[in-house]
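Every protein chain but one is kept in place in this view of the complex.
Here the chain labels run A, B and C in written order, and each chain numbers its own residues starting at 1.
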Amino acid sequence: MIKAGIIGATGYAGSELVRILTNHPKTEIAVITSQSYKGQNYGSVYENFRHTEKICEEENIEEMSKVCDVIFLALPHGVASKKVTEKILNNTKIIDLGADFRLRDSDIYEKWYKTSHEAKEILPETVYGLCEINRDKIKNKRIIANPGCYTTCSILSLYPLVKEKLIDINSIIIDAKSGVTGAGRGISLGTHFDEVNESVKAYKIASHRHTPEIEEQLSIAAGEKIVLSFTPHLIPMNRGILATCYASLNSSYSYGDIKSAYEKYYKNEYFVRLTKEGVFPETKWVKGSNFCDIGFTVDSRTNRVIVTGAIDNLFKGAAGQAVQNMNILFDIDEKTGIEQPPVFPI
Amino acid sequence: MIKAGIIGATGYAGSELVRILTNHPKTEIAVITSQSYKGQNYGSVYENFRHTEKICEEENIEEMSKVCDVIFLALPHGVASKKVTEKILNNTKIIDLGADFRLRDSDIYEKWYKTSHEAKEILPETVYGLCEINRDKIKNKRIIANPGCYTTCSILSLYPLVKEKLIDINSIIIDAKSGVTGAGRGISLGTHFDEVNESVKAYKIASHRHTPEIEEQLSIAAGEKIVLSFTPHLIPMNRGILATCYASLNSSYSYGDIKSAYEKYYKNEYFVRLTKEGVFPETKWVKGSNFCDIGFTVDSRTNRVIVTGAIDNLFKGAAGQAVQNMNILFDIDEKTGIEQPPVFPI
Amino acid sequence: MIKAGIIGATGYAGSELVRILTNHPKTEIAVITSQSYKGQNYGSVYENFRHTEKICEEENIEEMSKVCDVIFLALPHGVASKKVTEKILNNTKIIDLGADFRLRDSDIYEKWYKTSHEAKEILPETVYGLCEINRDKIKNKRIIANPGCYTTCSILSLYPLVKEKLIDINSIIIDAKSGVTGAGRGISLGTHFDEVNESVKAYKIASHRHTPEIEEQLSIAAGEKIVLSFTPHLIPMNRGILATCYASLNSSYSYGDIKSAYEKYYKNEYFVRLTKEGVFPETKWVKGSNFCDIGFTVDSRTNRVIVTGAIDNLFKGAAGQAVQNMNILFDIDEKTGIEQPPVFPI
Partner (left out) sequence: MIKAGIIGATGYAGSELVRILTNHPKTEIAVITSQSYKGQNYGSVYENFRHTEKICEEENIEEMSKVCDVIFLALPHGVASKKVTEKILNNTKIIDLGADFRLRDSDIYEKWYKTSHEAKEILPETVYGLCEINRDKIKNKRIIANPGCYTTCSILSLYPLVKEKLIDINSIIIDAKSGVTGAGRGISLGTHFDEVNESVKAYKIASHRHTPEIEEQLSIAAGEKIVLSFTPHLIPMNRGILATCYASLNSSYSYGDIKSAYEKYYKNEYFVRLTKEGVFPETKWVKGSNFCDIGFTVDSRTNRVIVTGAIDNLFKGAAGQAVQNMNILFDIDEKTGIEQPPVFPI
């Protein structure tokens, strides 16, 4: 059994990790920690775990690294980079669900996150844990940067088009819609029920921190620098992300041409499901699962391709992909514990 | 592996069965049928199953009974009773999710359902499959009547009080609240999004068909005839039932007195979770699970006990309990395939 | 024009008052105050008022009383009673949307609100402003206690039955369901979107502070002391209250008997709408209006009457009724500014 520790287990991503690992046949949760609820029974913080006994401990990553085979970090940005050290990495694997190790370029990190990066020496050995793209690079790493929710959905949706040079890389626009769990469990007027319910808004237009992450990964795929527009929206629902992506085609490609590109990269990917022509992804079809559904339309009137991708932001967009990364790291079947079909209607 | 057939697999209860059995380690889905979608790929009807290949067949229960160890019926009332015959019961086990075999008294069935009962000869051998109450009677049966959603929640909430004669059986009032999946997938103005969303209503006041089912089972527990008030309400959410139950206490019992009664019956029941004093069940804490959460308050001002019970109507209130019944029938661990913690937030 | 002041204009009830009074043809808003947002433009706090210029002032009730014909107080309990003095009442009319002046019996207030009452000398001259019941008493008062939301709905639903002695007053149970605006605009985990959405729960069982208010008013109607059960529930929607009320009939009354009682009191009440037999109130049909819809069923099986009442908690349950009280106080048509039909679908 893999012994897992979770630091920050009482946020939404952390709680989804607890849930997924509870169902995982080859993992045992050794330690969970919480700053806000230390000493409390996890089942009193998340009463879906009412039937269990599990105490939220005070975090001590060094001690945890001695008993855990892997430690998941579900922390605000700027915190993880201060905790991970060479010593810890010698003891255990780290899968960080936060932003600190996602960007290769620490200057870009510091510019978008408006804070200094505290672990630049570790950056070179981290890998961006988007499993379908970087599986081979993940295998032997000590530390994985688990991708963001919007980024997972956006990159998977656009990767084949960029990689195969089918689109004008200066024309990319991503209009993304997220459920409210993406904002976490911290209370604010912006997540107060009556302020969110029955309304839709764009936010952080042209300034959301997932933008450089998407750009960096797609630039790597393209082999040249990509700058794009990314606009997140808040949708009155709990879970789910839909990314609607627009790009101008480099030539008058047919539906079949584009389809071939997607199949080239995803045909054998269990967790990526291409929809049939004329069928578009809906977040309800991926809820509670690790799947990413992708569909696209070729619009000959504008010579654009419009791609829509859907994921569950807490599952494939956070905890599920973290477990997928763990499975790869420990060389067990990548689907272990996360292959369940989506839950509908829920 | 248990070979399972599902008749009526494209309703919400049927689809939840497909999902649960897909995750069940000791079952294999042999046949699924659908009247509305016969010949179609299940993954095009329920696109959460987009990654699978499973054809909705035309129903032929006799042929199915030859290849299936168990057949689940998820059909409108009045249909199941016409399909189940002695011959079929000799071949396979039947778990009926509909109403036809739930009431022992066929007169009451005919009165409330306004139709004649077509399988009165089979009624005597059926058992009411409320697992926590009737576990022992289920084991060797050929046919199980899986309880209704409101009834499961209501009976589990009141059973110990009735059984232990702590309450005035003429004073029982059940005010129940259900998510909209309880109404099924059939379209109607009453389930049109904008007609349901952002509103709450009572419906079928003093005339809902789950009333005689609750009365019959509680009467058995009491050893005398119980007549009660049951009022269902529609809540703008997908899943979940909360039953708020009121009854006058037969004496001035304390919280501890009542607690003892609940513990007597449920202390060792995995799927029944009693909440702590002052904590009340919420449907979110049981969503996507087979749990029934129960809490209660003793109100000394009115000498009443107020009990609230919460279940997931499609899981413990339908498909999950059906699988629990299957597990009992086939003598495997009752929790197999249905012991996952609830999913939150979703 | 009536000059109105609003103290506490940035809570939900206060903002609904601002909105209703903006549309009121015989009122002018003279002053609005807010503790949290003083000095700010109201249109930046409530952006539905983006097109207006209105500054949130610091509260000075004495100064306000010199320029306002009426002052509305939309404040937390315990605050209003410290502000209202004889001097102020000599200058202006007070309509208090809070709880401080609702209960005649200050001992009961102190017991349920767990604080001392600071204006006991004013209590005797206040009137409980449930317009349909106390209209005549309101006319010449200086201070009106505007009823609570749950209480308005519950009392209107039960009043004719109690007044006409049709029911056993020891058998009353009120099971109420409210949208989340009832909890106000203050943030908390309990009103965080993902914690409320897609779930239902009972709360403050047998201990909600609207209980003594309902009891006191119904006791006055009955001419004897009534103790009852009141259970509030939180529903995942913004607005609306549905009260489902149960009581045992004193005799085997028919539907027509009960109907006569309701018609006796409400036939000429514009804002009370009795539904037809077999039709039950739904909160969507009263949203954005001052109406209270009432329907009932006589259940001969249990000899109970089940009454459901529906209101918009922020309108008839707070700001709308406050304006109705103002209209009565200033002797203008009671419907002025609040007679619009409900808004549906919204």
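Heads up, the rule we're going with is that a residue touches a chain if its C-beta (ideal position, glycine included) is under 8 Å from a C-beta of that chain, and two chains touch if they have at least 3 such contacts.
These numbers come from a predicted model, not from an experiment.
Checked against the full complex, the one of A:Phe72, A:Tyr246, A:Tyr266 or A:Phe315 touching the unshown chain is A:Tyr246. Shown as candidates are B:Val180, B:Ala206, B:Leu274 or B:Val323; the residue that touches the absent chain is B:Val180.
For the chain missing from the display, the contacting residue among B:Glu132, B:Glu198 or B:Glu334 is B:Glu198, taking the whole complex into account.
Which of C:Asn23, C:Asn60, C:Asn140 or C:Ser254 touches the hidden chain is settled by the complete complex: it is C:Asn23. Chain C meets the missing chain through residues 12, 15, 19, 22-23, 46-52, 181, 198, 238-239, 270, 273, 275, 279, 282, 284-289, 291, 293, 314, 340-346. Along chain A, the points of touch with the absent chain fall at residues 173, 175, 177, 179, 194-195, 197-203, 205-206, 227-229, 231, 233, 235-240, 242, 244, 246, 280-284, 287, 297, 299, 301-302, 304, 306, 308, 345-346.
For chain B, the list of residues touching the undisplayed chain reads 12, 180-181, 185, 187-189, 191-194, 196-198, 236-238.
Throughout what follows, only the chains that are shown with their structure count from here on.
The innermost chain, defined by the distance from its C-alpha mean to the mean of all protein C-alpha atoms, is B. Centroids of chain A and chain B (each the mean of its C-alpha atoms) stand 36 Å apart. Chain A and chain C have centres, each the mean of its CA atoms, that are 46 Å apart.
One simple way to say how far apart two chains are is to compare their mean CA positions; for chain B and chain C this gives 38 Å. Looking at chain B, one finds that residues 198, 238-239, 282, 284, 287, 345-346 touch two or more other chains.
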